[in-house]
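Note that one protein chain of the assembly has been removed; the remaining protein chains are unaltered in position.
Think of it as A and B in the order they're written, each chain with its own count starting at 1.
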Amino acid sequence: MNSEHMILGVALTNSFGAHPAAWRLPHVNPEAYTDIDVTVEHARTAERGGLQFVFIADRLFLHGDLAVSNPLFNMDPIVTLSAVAQATERIGLAGTASTSFFEPYLLARQLKTLDVISNGRVGWNAVPSFEPDAFANFGKEPPAREKKYERLHEVMQVVQALWGSWGYEAGKPDQQEGTPIRHM
Amino acid sequence: MTEKKLILGLALHDGSGALNNAWRAPQVNPENYANFEANIRYAQAAERGKFAFLFIPDFPAVRGDIEHGGVRNIIDPMIALTAISQATSRIGFVATGSTSFQEPFNHARQFKALDVLSHGRAGWNAVTTSDPAVAANYGKPVAERSERYQRAHESIQIVQALWGSWQKEAWIKNQASGQYIDSSKLQPVNLQGKYVASRGPLAIPPSEQGQPVIFSSGGPSPHLLALAGRYASGFIGEVWTIEDGRAQRAMVRRAAEEAGRDPDDIKFFAGIMPTVAPSVREGLDRRISILGDTLKAQVPQLANMLGVQIDRRRLDEPLTTEQLSGAYPSRDPRSGIALDVARQGWTVRDILAHGVIDYHPTVVGPAALHADHIQEWFEAEAADGFWLSPDIFEDGVDAFVDEVVPVLQQRGIYPSDYIGTTLRENLGVAEQYGLDPRVVGTED
Partner (left out) sequence: MKPVNLYGTQVGTRGPLPVPPSEQGQPVIIMPASSGYGLQAAVMYADIIIAMPSSIEEGRAQRQAIRQAAAQAGRNPEDIKYLAFAGFTTGDTERDALDTRLALDAHTDIRGPLARLSAYLGLQQQLTRPDEPLTTAQLTAVQAHPQDARSIRAVELAHAGWSPRDILAHAVFDPYPSVVGTAGQVADHLQEWFKAGAADGFMLNFDDFSTEIGNFVEQVIPVLRERGIFHNTYEGKTLRDHVGVPPQYGVNPRITTGPQ
């Protein structure tokens, strides 16, 4: 990375495009919402151009008017990126996951697993949810702004501490000695 | 109607194998816990053997002796199976997910997304968590049993209701008229339990199998049976003998019947830990070479199981006539098998190498022996199928698929090809979308 060069990420938030009528174009597969091969193809095209990452935003509730247009968001960003990881080699894989609902251990584990299996290509867009519709899907009421951010700080620090808990120096397994990892 | 065939699944958990020390075997890349290509290779081998599913047990915490025993359950099951789905086309995926610490909306969404993008191959092993080490990772104490199971019932019902909230005929996607969906067929679920709740809907359409298949696993406590009877289409059992298997399978089927379901809609799977080798002797030697000193450490446990004194220094001698005549099986369900093996005259080391203290029945030797074991259990109605934990994945999956599977097929008890494209079809369980109308009310 050279500061003379710009960074380009491409938003693949739904499977069609940013225009609400994209799904109606004759050359577009209207089932692309559930067809992972379509998203994989978009990511591969971006990779061919050397784009630094694909990005999948998220909302945890039904967004937009599905009577006339496709869902504005992906079925599930982390699951989708796990599939895209297998079909790409270099391009970064960035996705949104809310800090408001999931236990940090789960977030830490899913995101780091994805980072390991993609050979270090993951970015996490960490956002606190604010929409009452999202909280309703978890049987909750939205908290005050300062409580949302209190949780965000706690989640960020717990997740990153968990990421660091398998130390770099824990080492690689030694079959002769029989010690896969060392206590630090 | 063709005759009933048995169903096979493969447990994937650590990239090396079920045998203690499997990660140290020379054919294993010790970095497989983080090497995804190896897991994909094992999945593809299982698919070649027409296995119905891969099963990822899960224990989201560090346990045991990781310094020497290796690390298990590293990879998040959902991420792992999604990645594997892209390299396979028929085999199903059963991922474990705890109802104790996850929100139903999240489970509903991730499992249905995997189901849709794998074209109907996902299953959810819905478990409750009672282990303090796991609870501590979620920063919480372990809840009491009644609360855990109440939360499990609520979670599964909410998940299934969310799965059904995008109705089957909802998706119009008419490019000419511009109607994307029929909004009257995508409605909130508005479910409020004591512990969990969700409004919905979940904006994911049906997969080729409608929705993911639910599994249960563990020992058949009344609480677990009530849960499995209502919701599960597969039951991952832990049984050591045909009698155990028959009894547990019958309990699981009865539980389904009591919940208003057809008992054939729940399949009972017994575990098996195979070592496939040209002869029993070669199989034992393969195991001994990997197990090494860990065998010696098992001697006291074997002695307890048989109620006799065993000298750790006389590993390479069979039990004496005196020892054998004084031996009797303890309450450990594995002791009967251990005693049978001991009476065949094997040395102490070989008795242990037979896997008599393993987590599931172990068969060591040529393909026909494995086929005999499986056929005997299957025909005795001790299982509808088996979940395999091979000794070492690297060559153990191939050996089973290439040597044992053809024998099972020749004997007419195992299908020669996949029955269908979805997990539901390959398990032979009923269609379901949304909540099961036959199952009403919750426990308690």
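Following the convention adopted for this analysis, contacts are C-beta pairs under 8 Å (C-beta built on N, C-alpha and C of every residue); 3 or more make two chains touch, one makes a residue touch a chain.
The shown structure was predicted, so the numbers you read here are calculated from the model rather than taken from an experiment.
Hidden from this view is one chain, which touches subunit A at 1-12, 15-22, 24-25, 27-28, 32, 38, 42, 45-46, 48-53, 55, 90, 92-94, 103-105, 108-109, 111-116, 118-127, 145-158, 160-168, 170, 181-184. Subunit B meets the missing chain through residues 33-34, 62, 66, 71, 73-75, 133, 136-139, 178.
Assume only the chains that are shown with their structure count from here on.
For the pair subunit A and subunit B, the distance between C-alpha centroids works out to 28 Å.
Taken in their complex, subunit A has these residues touching subunit B: 21, 23-26, 28, 30-31, 33-34, 36, 40, 60, 62, 65-71, 75-76, 78-80, 82-83, 85-87, 101-103, 105-106, 109-110, 113-114, 116-117, 133, 136-139, 158, 172-175, 178-183.
Listing the residues of subunit B that touch subunit A in their complex gives 21, 23-24, 26, 28, 30-31, 33-34, 36, 60, 66-68, 70-71, 74-76, 78-80, 82-83, 85-87, 101-103, 105-106, 109-110, 112-114, 116-117, 137-139, 173, 175-176, 178-183, 186, 192, 196-201, 203-205, 207.
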